[in-house]
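Partial complex: the chains shown occupy the same locations as in the complete assembly.
Naming follows writing order (A, B and C), and every chain is counted from residue 1.
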Amino acid sequence: MSEEKSKTTGKSLTSKLFSGVGPILLILIALFVVFSVIRGDVFLSGDNIQDLLLSTAVNGITALGMTCCIICGGVDLAAGSTIGMAAMVVSYFTSGQIAEGGLVPVFVAMLIAVVVGALIGFINGILINDGGLPPFIATIGMQIIIRQSINLIFEARIIAQLPTEFTDIALNTVFGIPVMAFVWFVLAIITWLMIKFTPFGRNIFAVGSNAETARLSGISLRATRCGAWMYSGVMSAIAGILLCARLGNGIPSTGSENYEFMAIASSVVGGASMSGGEGSVIGTFIGAIILQTIRNGGIIIGMNAHLLEMIVGAIIIIAVLFDKNSGSN
Amino acid sequence: MGIESNPIIRLNNIVKEFPGVRALKGVTFDVRPGEIHALVGENGAGKSTLIKCMMGVHEPTSGEIYLNGVQQRVKDPQQARELGLGAVYQDVNLAQSLTVGENFFIGNLPKTKWGTVNWKYIYKEAQKTLDELKINVDAKDTVRHLTIGQQEMVCIARTVHEKAKVIIFDEPTALLANEEVGILFDLIHRIKDMGVGIIYISHRLEEIFQICDRVTVLKDGAYVETLNVKDTNQDDLVKLMVGRDLTNMYDIEHFPKGECALKVENLTSKGVFENISFEAYKGQILGMFGLVGAGRTEICKAIFGADKFDSGKVFINGKEEHIKNPRSAMKKGVALLPEDRKKEGLCLGLSVDFNTNMASYDLISKCCWINLKKEHERTRHYIKEMETKTPSIKQLCKNLSGGNQQKVVIGKWLCRDADVMIFDEPTVGVDVGAKAEIYKLIEQLTRQGKCIILISSYLPEIMGLADEMMVISEGKLMGTLDRSEFMKDGKLDEERALRLASGISE
Amino acid sequence: EESASASASASEPAGSDNQGGSDAELPLDVVVQVKATESDFWQYMIVGAEQYAKDYPDRVKVTIQGPTKELDYDKAVSLLEQVVANKPDAIVLASSSSDATVPAVEDAMDQGIPVVLADNMLNTEKYTAFLATDNIAGGALAADALVEGMEAKGKTSGKVLVVSSSAGSLVMEARIKGFTEQMKNKYTQYEMYPEILYCENDVAKALDVCAQTFSANKDIVGVFGGNNMSGNGASRYIAQEKLADEVTCVCYDSDPEEIKNLRNGDLYAMIIQDPAGFGYKGVDMAYKVVAEGYDVEANFPDKYIDTGCTKITAENIDAPELQALIDPTLLKDGKATREWPTYF
């Protein structure tokens, strides 16, 4: 909704961009204020802001794809395992342990991982559209299958000796921003443009809002659903590649710890509706930052790890509550 | 008028079977350019199914479709659209979270030279069509924020905008008030003059005589006859549809005023309705008339406890009651048949049996234990009483035709045996036969001394039935007319009611 | 599998686990159940067990079993129950919980199927032998190594941080206890950071928690990573931020990242256990008990065999005899060999 409404009003660009995300922007600002007051010296330091962006990037990118699936009326619970698969695929093809100097150039390996991600998304889309499975079930099933494929194919072993030209991605910066965060920003803009300005993007809204109406209007449900889940697969794959670069190794369990839930939480905190047809890229972007800011700031102020995670859970609930109740007025 | 010209579309011997139901048994039908061809029949006769076959929503089990003499297989709605077929469906909504303009172009969004969506063009074009049709809706509004009536108009405007060669209207006036019906008819005439073939489905027979050229009658999925409208009359048509004569269906018995069952004092919900006061009596039918958006639904929902209101008092049987929610209203003997049966009246995915009993399980259970035998008995009883067409009591409501769905909702409330029954547009989408039955039912309820509040946007109905008629305009009570005031010498004085409804006070 | 029915027919009375069950046909059917199949550490134990079968194909046939995830206690129990129902000749078990698998183990012992425990002790007397690392001692060894490293860098005071995998794991608790007590009792010049950091076995999270804690606490001089994932993340953070001159890192268990960081000086030491030894010697014990009637209690009164910890630093990392200990998968590919300890 947030985004929906914004585009028509003739206001300035900033107010256009941020209309509808007001409540969560407030939460974000509140968090920043709290942490700045307590430990501003550390929290607001350039280093920490870089860290914050770097550590949000993977979830931020996954959440972009997730938002598309949510708008389209479903979820992608295979996102985390797709991250893992992409990480292992890119490791396998570049590792010096598998072949001297890697099987293929880094760029090609990344491409292969992205294609695998797209393929996973495609299968999800087909199961959902042609199989008529609820997205929840289709993607849980796929999650299990992908995770176990990783274990089978790569024998549940860590793949080491990745080329530094690859792992350096996680260390470098462009314009003072970590490369990973930069990729995330670029993908966010691409996703925003796609959702707002391409027929495909609009079809996602139409299908999520009312699939039957969309079908009667001649929108191909199959193309739209496959497209949305493929987009999520590709985003997860990119997230997986970056995460792998950051970890410096292909770790089979990469992406297994609640990555899906965090991506969903980011989208929903950002105003996406689990019943479909509603969601915004800017909201998701802010949502992802909020969740990571709590963790980042919480650790800086030396909070107990369990209490901190508990607050993350509470903030998810509160943000959505806040959004619902301010949205309806 | 090109009545004698070749048909644009011809359906030949169409058969459609659903599991357990043979919805169409060989229907033949054609439309010529520039004609308005009515399709009539009882609820469940197969009208909607026929047009869905035409539009590629359903694949016919057998039969052929010819367009301009060439046989075509319409495999999906997209193709139907490319072939120049457009439809305003009875039961398909717009994409609620998209804007009006976007809904115009959904599935076929215009692009700029960079391949992105051309928003400017979308809003300009959509607004142009809306303005041309005098529909007071902003193309940039989100559909969710429109009333049902407005959404309906948007649907029609969208089809007009697509410049289809054949346009199907499936009960377009069901949710419109008189004024809007007038606009719609003007519109249909204009489209017709452009040489478009129009298929018009309605349960309001007088409309057919107002605007249609030919009429085809379906009964139980079978083709009965096609007639020129000017060669027939309403009674003959009814006989073809129902298989028996129906004399004036509004001619029900009226009963003397009983005690005051419901009294409302200064009911106000800011911005929706203000200072509404009225009394309703046992054995009486209180009509509530107004244009779409007048706020009648909201008033009744407030009385029923379904909506909050800001101030005012509600008395039931002389006692002031503080009704917090529908449950407490039901306990005090108030029932409400909501206007939007799909969203508020039925659980579409559940059975007829379930829907009939869902408001009154407490009445047929002991110590939290439902008497299943009673449950089925009641369902069968009301199916029989209202002649609901359903293969079994286990049929899912979504597989029933619109009119039969409405009968299920009525059955649900009859199970509760309330003292005050509010009927919000009870005959929308209901065929003449069933309408007559509903009116008889209302008569029977008043005979039992129940108090009926009847909301309708359909003037003949409300004037025909009501003992007293409230006219609401923009949330204000414009006046209350007694039957003697709007029935002059056995004739209806429509003008006065319409004037009040338009907000012109006396 | 043929021998399963053979040993089933030999339904010996209870408590006869130490007698020579030579009526079982060779090769013996030995089931090795690990805590989780989805982990390098347990893959190493599997490698060890399989190596034994490779070395002595006429003695044993090994079947591997285990839930995919370590926290899935329930599945581990059902698995073991089924393994017992299958009536193998012997079982080597690494159980993730100390009580849950007790009934199944007792059931097996009562049926005369010897059960050799590895890594985790069970709350029962009915088992054949127990091979494990003394994790408290291992934790203390880690503390010693850490202090050695810190002192080498001239850091004689400052904060010491613990990164743990997840809350509520017995072996993690033991290591951290061993480490913390050693630090608090013996090396009072250092201060323990009050909060344990948890990485949920996710290296990315380990990186994140280290990053924030280090930014907020400039006086951290030492980090202990409680398992390979936490050590992996902690040492990687130090490598990335080039903190090796300031901060000393020691971790438990090995993985490729840690080995790399050790060589580069970003990780001071790894405390490694002998998971392959659990597997190899566990199967060996099973064979000896069933086929040769080996008497465990006569040699080890408490039935416990300490498989020991090894401190690996830059000095000994390239020692040829340690290669297969550091990376047991080298055994699998035949790239290295090792002497197996002769505890028994």
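Note that a residue touches a chain if its C-beta (ideal position, glycine included) is under 8 Å from a C-beta of that chain, and two chains touch if they have at least 3 such contacts.
A quick note: this is a predicted structure, and the numbers were derived from the prediction, not measured.
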Open item on the list: One instance of each chain type is visible; tell me the copy number of every label in the full structure file.
Closed with: A x2, B x1, C x1
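Assume only the chains that are shown with their structure count from here on.
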TODO: Averaged over CA atoms, how far is the centre of chain B from the centre of chain C? Could you give it in whole Å?
DONE: 72
Task: Where chain A and chain B are represented by their mean Cα positions, the distance between them in whole Å - done: 44
Task: Computed distance of Cα centres, chain C from chain A, in Å - done: 35
Open item on the list: Residues touching two or more other chains, restricted to chain A: which are they?
Closed with: none
Open item on the list: Applying the document's contact rule, which stretches of chain C touch chain A when the two form their complex?
Closed with: 37-40, 43, 68, 167, 194-198, 200-205, 207-209, 211-213, 215-216, 229, 232, 236, 240, 255-257, 259-260, 329
Task: Residues of chain A that touch chain C when the two form their complex - done: 39, 42, 45, 47-48, 51, 55, 58, 97, 148, 151, 155-158, 160-161, 170-171, 243, 246-249, 251-254, 256-257, 295-296, 299-306
- [ ] Report the residues of chain B in contact with chain A in the complex, numbered from low to high.
- [x] 55, 57, 76-78, 81, 89, 92-99, 102, 106-109, 111, 115-117, 119, 123, 140, 142
